[in-house]
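Shown here: the complex without one of its protein chains, the others still in place.
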Amino acid sequence: MSKAKRNYARPLDIKNGAIDMSHGAGGRAMAQLIAELFMRHLGNGYLGQGNDGAVLPAPLLGEQAARLVMSTDCHVVSPLFFPGGDIGSLSVHGTLNDVAVMGAKPLYLSAGFILEEGFALEALDRIVASMARAASLAGVPVVTGDTKVVERGKGDGVFITTTGVGVLPHGLDLGGAQVRAGDVVLVSGTLGDHGVAIMSLRENLRFASDIVSDSAALHGLVAHLLETGADIRCLRDPTRGGLSSTLNEIALHAGVGMMLHEAQIPIKPAVASACELLGLDPLYVANEGKLIAICAAADAQRVLRAMREHPLGVDAAIIGEVVADDHHFVQLTTAFGGKRIVDWLTGDQLPRIC
Amino acid sequence: MCLAVPVRVLEVGLGPEGDMALVELGSIRKEISLSLVDDVQVGDFVILHVGYALSKLDPEEAARTLELIAQSHQALGAVS
Partner (left out) sequence: MKYIDEYRDGALARTLAQRIQSLAQAGRSYSFMEFCGGHTHAISRYGIANLLPASVHLVHGPGCPVCVLPIGRIDMAIEIARNPEVILCTYGDTLRVPASQGRSLLKAKAAGSDIRMVYSTLDAIQIARNNPAREVVFLAIGFETTTPPTAMAVLKAHQEKLSNFSILCCHVLTPPAMAQILESAPSQGEESLRIDGFIGPAHVSTVIGSQPYEVFSTHYRKPVVIAGFEPLDVMQAIAMLMVQVNEGRAEVENEFTRAVTPEGNLKAQARVAEVFELRSSFEWRGLATVPHSALQLRETFAAFDAERKFGLIYHSVPDNKACECGAVLRGVKRPQDCKIFGTVCTPENPIGSCMVSSEGACAAHYSYGRFETASA
């Protein structure tokens, strides 16, 4: 971002103004948008440097240099505003979580915006305010960013890309490859909340409910779990494709199978009802504020206790175990008493009549 | 055929022709059509399929079915 002259003829009309092509041109109009909208919410020393990139001091951990973890995420969610969040807070949480599940402490965020010509400034203002709130609560600043504008019809209002950088202490290696037979699978809370919250607003599917997206930053919960010293093999956040996709990925990666127990999987009754109505399976529905943890069996109770102590993990549960399986199936014992597999999702889950 | 759920009727007489109802499953609410079923009262349960009520659910029969199933252990050894 280039330094902007401070003399604008008129202040930005946040209430009634709209994005037009000049806001993306790199000139005075864009500078004003940045100064009077973006900086107003996000302003901090790093962002205020006003250069192309932000220079950030990296912490050293003892004699061992820490490793940097970086993750990026594009957000194109529609609708932009939903119960429990919006594209702004979602973009902050999503990237923070991707950094956190590596075991890293997230330190900095960047944010790129693709804005559609005609998009209301009032909506953009609400989105950026929400991002700022989410970032501030998480204690992770947005230190650099970019803005482009596309012609009307070429973008869904706004697309946001966030990148996060974090630091990983020496010796901590979480990941699918660490998982082995005998490990225990835990989840930090109820599944399917986010996906159902979004679906309830979709045209032609609309239904009234009190279901709210679970969008949340999980790095605090992760730090709390790591502090226990428990032998945690892998952490993941089950977003698109739900619990099923994440566990199938891990199973394939680690060359193992899994055995889950339906009766132990926490699902809110309202989410179960909505899925019943639409013919969806909650195990395939997106989450935005939940953690899957796989740990050594001996530490399962310790990890469960630590999760439940944390505000984001009050409904945490042990849901199954990792087993040896050359076919890498994720299997499930049904509450009814039978057995089935929880297979990879094919495309998007569509509501059905059949 | 297929995906149909029992829902509870909360309000009737809705919609421009008065044949829509507000129903509830768990805490989920939706407006559906009653144009295929007569004499539906608030508090009744109906079977919902693709936005229409297809039939009323008889609570006495529902209880009787469960009872029959629960009593099935008493029939053990009494057959063949």
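Some notes on this structure:
We call the chains A and B, going by the order they appear; numbering starts again at 1 in every chain.
The definition used in the following text is that contacts are C-beta pairs under 8 Å (C-beta built on N, C-alpha and C of every residue); 3 or more make two chains touch, one makes a residue touch a chain.
These numbers were taken from a predicted model, which means no experiment stands behind them.
For subunit B, the residues touching the chain absent from view are 1-6, 8, 25-26, 32-33, 35-38, 45, 47, 49-52, 54-59, 61-62, 64-66, 68-70, 72-73, 75-77, 79-80. In the full complex, the hidden chain is touched by subunit A at residues 204-205, 263, 269, 272-273, 276, 278-279, 327, 329, 331, 333-341, 343, 346-347, 350-354.
The rule we apply is simple: only the chains that are shown with their structure count from here on.
Touching subunit A in their complex are the following residues of subunit B: 1-3, 5, 25-30, 48-50. Residues of subunit A that touch subunit B in their complex: 206-210, 269-270, 272-274, 276-277, 279, 352-354.
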